[in-house]
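Just below is one structure, and these are the notes that go with it.
For this depiction, one protein chain was excluded, whereas all remaining protein chains were kept in their positions.
Moving on to chain A:
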């Protein structure tokens, strides 16, 4: 590995070393504050390490990692989201029990490491290892509120799901290996472009891999787990599952299907189109009946993944950049919404404050929190002046450009249904406070308040001034020419750039 490779890999190296540091720190002195501080410092250091890495992209490190502009963008998004989750968790997890919650931060860091590793995957091994690192750490995070039976149930569900989806994924990978003789995306892409047609092995492999990925993205028909896990997990962890894990898996989907060997697999694209339509319609329809805000957000996130897939289906007409912008908007708004739930919840209680009824009159009791939650819901509904509006408009641009009639129809219908349930929450918050029964809200924690404040500002500023985000997104194209594989393979080096 040349020295530039080290620079390119620096964010990952920082994260890996950081987990060791945090672990050592815990061995020396157990403290909530110290553990959170070191974890935060490691995340910030990894973010800073992206700067030198961005200078040397695109760079292939070993056959496993591809550090390109897309990685830098996605890693920045993942790290910032993880940092936000950390800030939202601080104060939340320490209130769960009296002993320090330092292992929580360690798990968070390991999960982040797994997610970031996945973003750089140019090889199924990287993808799979990253995914497992993320999933195993998430398991602990989801079950962290041990005193809540729901949390344990959610973790068990997630465990079963993670195992099942990994099994599908592994089998698919094995079939693909049998067909292609390589696990590298780039080499497989080179092969795929030279061979005509898609054999039965590859069809089966694509189906299995899509199933595995579909589970992780919780798109219909692989969505059943999402509401239970979102509901049972502590609110900040719910945000992590909704944002970081989906974001990183979606990145791999882009790498494999749009930029990699899957781009010729029309059957897979048709299947994804179907999943997208189903997700938009069913996700929104199922959200209609929810009286629990976390479950509502779970179904809405299913629908949002559907919108995101519309952009995925239109890579030729702004689709790639639309999906990147959408990911950013989705991350900011989802973190903000879960952040408000977390701030209103008493971690020591039997459940988070997610029942819609407890939000009655929130506008007049906690105007700032209610205002921010409204802003996030408005953004999720795709109404200006928020990021969500620009994101949805961007996706629609992409879809119109590629004439995706059915997905666009589903998007419009889904959005209208979506308005209904987002507005319902806003209406409940705007109603007069019910006399008599008044749930007590805990004191607002400073770190969380600052985080959601920052997120709210981001939602509006990037909604009014999207150009400042679109410019870097344009540089982060997974299809940008990447350096050819070193002569490790017998096949002649083929530049991926020339593929399409």
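We adopt the following convention: a residue touches a chain if its C-beta (ideal position, glycine included) is under 8 Å from a C-beta of that chain, and two chains touch if they have at least 3 such contacts; residues count from 1.
FYI, contacts and distances are computed from a predicted model.
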item	value
Hidden chain of the complex, named as in its UniProt record, picked from "ATP synthase subunit a", "Putative phosphoesterase", "sn-glycerol-3-phosphate transport system permease protein UgpE" or "NADH-quinone oxidoreductase subunit M"	"NADH-quinone oxidoreductase subunit M"
Selected residue (touches chain absent from view) among A:136, A:207 or A:423	A:423
Sole residue of A:345, A:415, A:451 or A:482 that reaches the chain not shown, by the stated touch rule	A:415
Which of A:106, A:258 or A:378 contacts the chain that the document leaves out	A:378
Absent-chain contact - pick from A:203, A:285 or A:400	A:400
Contact set of chain A toward the excluded chain (per top definition)	317-318, 321, 363-364, 378, 383-385, 389-390, 393-394, 396-397, 400-401, 408, 412, 415-416, 419-420, 423-424, 426-427, 430-431, 466-467, 470-471, 474
